[in-house]
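Excluded from the complex is one protein chain; the other protein chains are retained at their positions.
Presenting chain A:
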Amino acid sequence: MALNDRVPPNPARPDRPRKARVPTGPALRVDPIGCQAHGLCAELLPGHVTLDEWGYPILPTGPVPPELLAAARAAVRACPTLALRIASE
């Protein structure tokens, strides 16, 4: 496997996070300094929040699907370091 083949060429500044997509709504946000990788958010929102190899949450940039809002609010309440919040776009 050639390493460089897997890096997408992208002239438009590949490292900049994409701007909010068209559908807007309440989205999960994490304070990266406050987060201590307890991982409860991923447990309460399986599939929506995943963890990186060090246990820190990877959040989708888009809004929380309506059917997951209750679970998202529960995750916000459960975060031991109060690092998770729901931001309205």
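Following the convention adopted for this analysis, contacts are C-beta pairs under 8 Å (C-beta built on N, C-alpha and C of every residue); 3 or more make two chains touch, one makes a residue touch a chain; residues count from 1.
The rule we apply is simple: contacts and distances are computed from a predicted model.
Undergrad: Name the chain not shown, per its UniProt record: "Amino acid ABC transporter permease", "XdhC family protein", "NADH dehydrogenase" or "FAD-dependent oxidoreductase"?
TA: "NADH dehydrogenase"
Undergrad: Just checking the interface: what residues of chain A touch the absent partner chain?
TA: On the side of chain A, residues 1-4, 6-7, 9-17, 31-37, 52-56, 58 touch the unshown chain.
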